[in-house]
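A single protein chain has been omitted; all remaining protein chains appear in their positions.
Right after this comes chain A.
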Amino acid sequence: MESQVIQPGSAPQSMLKGGRSSRRAFKDKAAQIGVTIGGTMVFVALLLIFFYLLYVIKPIFDSADVTPVKSVSYQHAEVATLMVGADEQNEVMYRVAADGQVDFYTVADGSLLSSFTPPLPAGVSVTSAAIAAPSEQRFALGLSNGQALIVGIEFGLSYPNNKRLITPKLRYSAGEAPITIDESGSAIHHLAFSYSNDKISFAYQDDNGAWRLSRLEGQENMMTEEVEWTTTGALLPDAPKKVAHQLMTPDQRQLMLQMGNKVFIYNIRDVESLDLMQVIDAEKEKSKVNNIALLAGASSILVSYDSGVVTQYFQVNGPKGRLYKEIREFTDLAPVASIASEFYRKSFAVVSPEGELSLLYTTSERELFDEKFDLKNPGVMGFSPRANGLVVEANNQLNIFHVENSHPEVSWSALWNKVWYEGYPEPKFVWQSTSGSDDFEAKLSLMPLAYGTMKAAFYAMLFAVPLAIAGAIYTAYFMSPKVRGIVKPTIEIMEALPTVILGFLAGLWLAPLIEEHLPGILVLLVLLPTAILVSAYSWSKLPGTWKQRLPEVYQELMLIPVICFVGWFSFAISPMIEVALFDGNTRQFITNELGITFDQRNALVVGIAMGFAVIPTIFSIAEDAIFSVPRHLSNGSLALGATPWQTLTRVVLLTASPGIFSAVMMGLGRAVGETMIVLMATGNTAIMEWSVFEGMRTLAANIAVEMPESAIGSSHYRVLFLAAFVLFVFTFFFNTIAEVVRQRLRDRYSSL
């Protein structure tokens, strides 16, 4: 390729005389420009791929953006605010006051759209109020007569005259009439509640300061189709008196009471046996807990401190059962006044008394946004359902912000470090990009995939490098030219073999074969070199007359029948060995006796199949490098009395070693990026085990599997692009090294 022609250019303009000369000169020039542009296009194509991949990846590392949209002064300001929020389109926002009044405001012009007051019996007042998980948009009012009312917020959507119209309304989930939860009629204080279609739980403090739990279980009446509720109640044992915040998980299994720096966790699964599971001591130096909140999915508790720290707790399996444990903390925030979590993702927002708003994400440990706004003495906050809007109550105003936070779940640490995911006993590398549920914590660690890629490439190289280089040495240095002319193209044709066929054979033919004949493979490993050496020795001891009868040229190929026989023999005696040594079932023996996991489609199969795909690449380049070592070098060495083998190892291989290195690099590049073989010959589980009997999931196979079903523009889509980019950079690195080394080698040969 490097052989450019040294040549004269076109004739000078003056020579092109005659009528058509200018046209010819023009054509010549045009051709030159056209070809130059065409030639540089190759370079442009590579740059285009590089930058396009970067362009798609970039947004995942961008931080979030929060911009104020509108501030609306709300009415009924004399009563504290219970919750705020907005609809999906961020067109209507609402405020719920602690006495149950709900006001809806249009975002566009700040006008009051509608106002609702919950229907209460005469003479009854609201003594406490509680909100459910953000995604439910629901609250409950505890009344002075021991009753409670559950109210949900809904937005109706209609299109009169092809224009979107949002009609807010209230829904009384458990009926419009309040339901009795305290039989003695005591007022309800410090209410916490949780609602599902057939079960409602309330936790509250009665007039005497005792904490009670009341559970209503509903049964649908077959005749009237109305739900009939039956109430059971119990006293919470050992409950603290002065509780600052109380929370109940939506699955109605746990109740959290925060008093000072302690959080009391109750197991409320069964009303008959309520018990105090754990008391979290959230004590931190020089700071006080001032709020607790549940993260989306309600597996984690966020505890905020007045010193600007937020810690995340979730349950971790340990020797004493599943206990809450401090997982990570976000420090250096402004003092926290209020905290709000998103509907489905693990993002949350905190705001300081001074109005400093921060957006954080737990899994990726990212502080996505931090800026000070004009929000004096902020109260409660609430995200809108699509997490693109945030309503903050401050200065007797509702402030709605536009939130641009598309990819909070990706960060350098989430991709490449161990991450402690919810429900896991310890920090781990996990790739699990999708799941059925909305509030799923995406586990996007590229480590298991990179590991799998390395593992597959390692086993492939282990198989391919010795065979390919030894083969190249023999073909280039010892083989007669006539045989070489046949052998070289035969092995090189293997490079053209579609990898899908290799993968198919590996998965459906080789994998069962190896599983059936494991002892045979072991025997083959030992027997093959022995057989070669024995036949070599017997050849050297063969009487001269015999040698003459056998063709000299094909001496090297005489091993083929020997190897074929050894291969057949190993597989034939495999069942006997299996019966004699491994109780007739090697696979079970490995699993039960040795305690090694055995997958049918494992690294051994991949190693062999992918080794196959890589052999021709390495063979071809290494063979070229060895063959083009100048003959006078080896002749000189031989003339000085060295044996051919000495000449080979001390002279030829040393000279050709950069070429062989570049061959291995090329082979590695190919093994790293190979898709179909790995896809078909492994189980594609993203595990991190070096075991040769287990599978892996590589970057390339992962892209092939997941790309078609990932949504355009989602974090998952972009992370897959990132995986492709990693592959691109990886192979770029190896190929460039290989090419540079080869160029240098070529220069050296030409100088010799």
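Brief remarks on what is shown
Simple rule for what comes next: a contact is a pair of C-beta atoms (placed from the backbone, for glycine too) under 8 Å apart; a residue touches a chain by one contact, two chains touch by 3 or more; residues count from 1.
The criterion applied here is as follows: contacts and distances are computed from a predicted model.
UniProt records the chain missing from this view under the protein name "Phosphate transport system permease protein PstA", selected from "K+/H+ antiporter subunit F", "Carbon-monoxide dehydrogenase small subunit", "Phosphate transport system permease protein PstA" or "Protocatechuate 3,4-dioxygenase".
Between the chain not shown and the residues A:Thr475, A:Asn602 or A:Ser634, the one that touches is A:Thr475.
Considering A:Leu46, A:Leu525 or A:Leu550, the position touching the chain not shown turns out to be A:Leu46 (whole complex). Interface note: of A:Thr490, A:Thr597 or A:Asn635, the residue touching the hidden chain in the full complex is A:Thr490. Annotation: of A:Ala536, A:Leu550 or A:Leu654, A:Ala536 touches the absent chain (contact as defined above).
Those residues of chain A that touch the chain absent from the view are 1-11, 15-16, 24-25, 27-28, 30-32, 34-36, 38-43, 45-46, 48-49, 52-53, 56, 466-468, 470-471, 473-475, 478-479, 487, 489-491, 493-494, 496-501, 503-505, 507-509, 516, 528-529, 532-533, 535-537, 539-540, 556-557, 559-560, 563-564, 567, 575, 578-579, 583-585, 588, 612, 615, 619, 643-646, 648-649, 666, 669-670, 672-676, 679-680, 700, 703-704, 707-708, 712, 720-721, 724, 727-728, 731-732, 734-736, 738-740.
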